[in-house]
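This structure is in structure tokens; I'll ask about it shortly.
The complex appears here without one of its protein chains, the remainder shown in place.
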Amino acid sequence: MRLILERRDDRPAWLALASPLVAVTLTLIAGAVLFALLGKDPLAALKVFFVDPLSDGWALQELAVKATPLILIAVGLTLCYRSNTWNIGAEGQLVMGAVFGSWLALATHGSANGPWVLPAMLLLGILGGMAWALIPALLKARLGVNEILTSLMLVYVAELLLDYLVRGRWRDPQGFNFPQSVSFEPEATMPILFGAGRLHVGFAIAVVVALIAALLMARSLKGFEIRLAGEAPRAARFAGFDTARTTLLVFAVSGGLAGLAGIIEVAGPLGQLQPSISPGYGFTAIIVAFLGRLNPIGALIAGLFLALTFIGGENAQIAMRIPLDVTRVFQGLLLFFVLGCDTFLLYRLRRVPSVRAA
Amino acid sequence: MGMTEAILLTIITAATPLLIAALGELVVERSGVLNLGVEGMMIVGAATGFAAAILTGSTVIGILAGIGAGMILAAIFAALALGLAANQVATGLALTILGLGASGLIGSAFVGARRDALAKIDLPWLTDLPVVGKVLFGQDPLVYVSALLAVGVWWFLWKTRAGLVLRAVGESHGAAHALGYSVLKIRFLAVLFGGGCAGLAGAYLSLAYTPFWSPGMTAGRGWIALAIVVFASWLPLRAVIGAYLFGGVTVLQLHAQARGWGIPSQAMSALPYLATILVLVLISVRRRGDAQAPASLGTPFVPDR
Partner (left out) sequence: MAALLEASGIVRRFGALVANDHVDLVVAPAEIHALLGENGAGKSTLVKILYGLLQPLEGTLSWEGRPVTIASPAEARRLGIGMVFQHFSLFDALTVAENVALSLPASTPMATIEAEVAQLSRAYGLPLEPRREVWRLSVGERQRIEIVRALLQNPKLLILDEPTSVLTPQEADQLFVTLEALKAEGRSILYISHKLDEVRRLCDRATVLRLGKVVATADPRAETAASLARLMVGTEVKEARATAHATGAERLVVQGLSLPATDIHGTALKDVALTVRAGEIVGIAGIAGNGQDEFFAALSGEVTGDPGTISLDGRPIGSLGINARRRLGAAFVPEERLGHAAAPGFTLADNALLSGHATNGFVRRGLIDRSAVTAWFRRVVSAFDVRTSGPNPEARALSGGNLQKFVVGREILREPQLFVVAQPTWGVDAAAAATIRQALLDLAARGAAVLVISQDLDELFALADRLAVISEGRLSEARPTPSLDRETVGLMMGGIHGVAA
């Protein structure tokens, strides 16, 4: 007896919904095993990781704050991966968005400028991320250079550039030599949504972006073009779409959204530029995109879930002395399970009798 | 030791892990599989290798543990990308994320621990030859292993029937299947070999190159190994050139930083990454239109019903 994969004739809708849930469940089981191996009580650890961060309003706000960059980036990556274009350098685009936007915050620092500063910063952030993403996109579209490697290499370059700036030119002169910029003026900071909380306008922006993207992917010709480019590139050319331009478009959008996430992060929770501004949102967003089944609404939900692993990881480190790396292991396992479960949307497993040679 | 000697020596030690990892991935890609998880397998190899060496006091066991760890991760990749025909790009990324996390867990108890670097071989009077002596005959054993590996992979792919079968599987899995070859089994073995090589390359970093464990110590070397495979046009002997080229860039960067030269250190640190992009661009320009990548690279194979 052996098992083979057989292509499904049908594509039941319930499976598409069940698949991410099964993946999450499997990850939780694997997580329990992992905690046990680390010598921690699995149930207590899982509670710290996945339940405590949902316990009160304050914690929920924190969750939304962490989810904001994940959602923004993942929505952009959804378009990329749908079109079979592999932007894995969102982390670098996030950094460049933060750098571009912060330039304005620092240039206007110390003088009254009015309410245009923040929107202009966000715009610059989008442009910064977009510009950084267009490097691998242009190299791919014009010269056929593999975008996976170039977009990733540019992450390291962007991080080094940020490091150079905050240790050099942009360092706060009154900052006791700490490598960080001055704290942004209030007019260069994301407004808080509810009173004294942490939840800022950025989360609302992320939700709106996800909804618009979902609408456009489902209803617009551009969305059709993006899906077709990924499904059958030759058919996309037959439909009259320029696949090189599709590549540029999805990179520009995803880079722009990553850049927006970067400047929101700096102008929001951080309030200043530091050598490290992201715990790997750009990479985690890849998992978010897949867990959300490459659908913007899915990315919205999956972004909240992955944010949970970040907060849970921090809590577990404090409360149970579980290393922060567990978060990454969790995320990696989750992506494995998501990909594995997705196989069963396309195929069914069938047992066939094994044959012995006569 | 003269300046030239010193530089050549450091180039070789910097190039060795790149070469080993690239050769492994080259075999994987020749079989038609794209495993982007080299960075993840490499760093788990580095952490496991170092941990095992500290615990047992044996460098050899450390190296074997590194190889084994790389192969375990590769087997996970294979289970998904081959067994379940999952998207290879995404599975490779998952492997990298998992590897970075797992290496942190494995290595956390060993941060700050130190042990002697893998001993260099000292051949009486050969090693004492001027200039070439230390460079050619005074290296650590893994440098020779990497050279043998390059020749071995070349010999395997072009001189043996098994190598021909592996290339055939990478060229057209459908045709290979129709001839009765077990595509998935061959690819599984290739992926395991790639994982072993990546693990070995990682163990080299933590046991011979630095020699200590620090989180994230591979610093993108796994990705550069992937770029070397492209640069090499999937030819093992050209991978040697690629690895030494990048080894040279790394060393140039270290020397330039040591001397100042008024260039920001971050700019010098960015050099290997920028060089990778540059090399990928140049190779694409030169190769326009003519595809040398294995024809079924990255496409999942499901035997027909």
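Going in written order, the chains are labelled A and B, and every chain counts its residues from 1.
Keep this in mind: a contact is a pair of C-beta atoms (placed from the backbone, for glycine too) under 8 Å apart; a residue touches a chain by one contact, two chains touch by 3 or more.
Keep in mind it's a predicted model, so treat the numbers as computed, not measured.
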Residue among B:Val111, B:Leu148, B:Ala178 or B:Leu237 that touches the chain left out of view: B:Ala178
Residue among A:Ala239, A:Ile318 or A:Leu349 that touches the chain left out of view: A:Ala239
Residue numbers in chain A that touch the chain omitted from display: 6, 9, 11, 219-222, 224, 227-228, 231-232, 234-235, 237-240, 352-353, 355-358
Absent-chain interface as seen on chain B, which is shown: 161-162, 164-165, 167-168, 171-172, 174-181, 289-291, 294-295, 304-305
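Everything below uses one rule, namely that only the chains that are shown with their structure count from here on.
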In the complex, chain A residues that touch chain B: 4-7, 38, 81, 86, 88, 139, 143-146, 148-150, 152-154, 156-157, 160-161, 163-164, 168, 283, 286-287, 290, 323-333, 335-336, 339-340, 342-343, 346-347, 350
Contacting residues of chain B [partner chain A, same complex]: 36, 40, 76, 80, 84-87, 89-91, 93-105, 108, 215, 219-220, 223, 226-227, 230, 264, 266-267, 269-270, 273-274, 276-277, 280-281, 284-285, 288, 302-303, 305
